[in-house]
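My questions will all concern the structure given below.
With one protein chain withheld, the remaining protein chains of the complex are depicted in position.
Let's turn to subunit A:
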Amino acid sequence: MQPVKRQLEAALAEVERSSRSGGYDAMRRYLQLVRELKVRDSENVALLGSKLLKHHRSKLQTEELWLIMEQVAIAAIDTRALKLAADLIKSIKEKFPDSERSTRLAEMFLEARGSYEQAEALILEQLEEAPESQMLLKRQVALEKTKGNLSGAIEMLRKYVETFQTDREAWEELGHLYLEAQMYPQAATCYEELLMHQPASAATHVQYADVLYTIGGPANYQTACTHYSAAIDISSGQNARALYGLCAASAQLKGDSKGRDGKVPPDLPELAGEALLQLYAKEAPSKLPLVTALLEAQQISIAK
């Protein structure tokens, strides 16, 4: 996470520095970086992108020009600069009348403007032609989400993953939606799918363990403990959430005598607690007492 942020900041600083001399290259590079890292930094993108399109449009290569137009259009929708978005989308639509991507942009614009029926009609019309368009199927889910229709969004996305079963992002989103709807066992299934896709990511283990912990029950606490441990193993003890989770899950196990079958090494909670304290002492010393209090409440004794 950190390096991404730093890269962006460096690029922004570069833009700042070269703004005297036009800043064409720096702005272009920044937009490119945002595209490559696939982050969403809409405010800056809308600002710099519109500037770039206004002053240096003729300097851009055709390919890059349209990429930037798309990028800025989306950012403009995000920042509710609807006038700018409308202009951009109109010219994109003129250039690529049959493209799925320009349809998606038009739909996003309608959605942002609040004309949901129109947006939906547009998607359905395009889906007639290309029923396998993942982009549009996903937009459909997003539209339901924007409308606030959670169960509708879940239904749509479930249908989607039934077909596109190896789409990691879709499973993740479905997991989020299930969590929002408080359907934890279903969410757990989604996160299991995610776990298969990226077993080396500490975050995935932690997410999954969180869901299991929320469902509760000795067996789930046990599994949660295992996955928190795996996350600790992967992140070499740097993931605070995994440490917290481990403490909490093992505290629950301790309370429930049936759940203890000796899988968790007896000193693991203490070790996790200590690692937490160490982490806080380094990163946020002022919050140390809070952690200590929490650990005490969980009856995790820290060696003197």
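Methods note: a contact is a pair of C-beta atoms (placed from the backbone, for glycine too) under 8 Å apart; a residue touches a chain by one contact, two chains touch by 3 or more; residues count from 1.
As a convention for this text, contacts and distances are computed from a predicted model.
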item	value
Which of "ER membrane protein complex subunit 3", "Trafficking protein particle complex subunit", "Ribosomal RNA-processing protein 43" or "Pyruvate dehydrogenase E1 component subunit beta" matches, in UniProt, the chain that is not displayed	"ER membrane protein complex subunit 3"
Residue of A:19, A:151 or A:166 in touch with the missing chain, whole complex considered	A:166
Residue of A:8, A:135, A:215 or A:294 touching the missing chain in the full complex	A:135
Of A:25, A:78 or A:100, the one touching the omitted chain in the full complex	A:100
Option touching the unshown chain, where A:19, A:91, A:115 or A:278 are the choices	A:278
Missing-chain contacts mapped onto subunit A	62-63, 66-67, 99-101, 130-135, 162-167, 189, 192, 195-197, 199, 223, 225-230, 232-233, 236-237, 246, 263-265, 267-268, 271-272, 274-275, 277-278, 281-282, 288, 302, 304
